[in-house]
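The full complex has more chains than appear here; those shown keep their coordinates.
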Amino acid sequence: MRNIPYIESMEDWQSGFSFHIPVKVRFSETDMFGHVNNVSPFIYFEEARIEFMKSTGLFDDKNSSTGMPIVADLQCDYHKQIYFDDNLKVYVKVDHIGKTSLDIHYMALNQNGEICLTGRGRMVYIDKESGKPVPLSESIKEKLLTT
Amino acid sequence: MRNIPYIESMEDWQSGFSFHIPVKVRFSETDMFGHVNNVSPFIYFEEARIEFMKSTGLFDDKNSSTGMPIVADLQCDYHKQIYFDDNLKVYVKVDHIGKTSLDIHYMALNQNGEICLTGRGRMVYIDKESGKPVPLSESIKEKLLTT
């Protein structure tokens, strides 16, 4: 496997995941070469992240005084082709929590347990009015780390 | 050309269009057979309808007391395959205005002037609070008919 900047040891990195969702590849996501297009993995990552956030109680947290999370960046490495009808497991974990942001990592396995995708992205908490980053509260940090 | 329930005379029907938008088929819209998938035409129709509504001044009409339009039904007939890189003209017209709804018709031509798609759909104006249909005002009707 090639060198991935955000993965030091693949074994350690992989073992840090536990939360995952099932994803069934849709026919409309295949391109003219019969492969899943390069855009769909970001849809899968989003689904996994939202389900993860919901499991922590942080999604739709209307009373939050600590702002809303926005995506600052996203990246994906394509390791194996994904085909129509593949049944994927898409994993998500919090890799790092900073003062106003967190780094989320992603991994997708196919039905044979092979790594098809790895990825990461940073979420920043911003104030809804000013758009400026706001510090993550201790309670949010705790929820993220114990899920 | 086969029989289409919402088209009596194709010649008359086609000549009723003037408003149209250009649509460039996206690579991600092609499927494993190299054709544009069956879902994309509804995206094209939506784009054309929104541009049409904007041209009438009825889109984003925040002060409207006559409710918001919602889609009640949509249909599309596929006449010719559409391919990646095709440059389409997607036409839209108001075919019929009722008391609380209007019927919008669609037609897409490819770069050779061939009809690839025809379609229609009904929009109903509803009250945002109650969700019940509300009558279209005379001013809305006028705007729709003179565009």
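A and B are the chain letters, set down in written order, and residue numbers restart from 1 in every chain.
In this text, a contact is a pair of C-beta atoms (placed from the backbone, for glycine too) under 8 Å apart; a residue touches a chain by one contact, two chains touch by 3 or more.
Keep in mind it's a predicted model, so treat the numbers as computed, not measured.
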{"item": "Number of identical chains forming the whole complex, with 2 shown", "value": "4"}
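In this text, only the chains that are shown with their structure count from here on.
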{"item": "CA centroid of subunit A to CA centroid of subunit B, Å", "value": "37"}
{"item": "For the subunit A and subunit B complex, residues of the former touching the latter", "value": "27-28, 30-34, 37, 39, 84"}
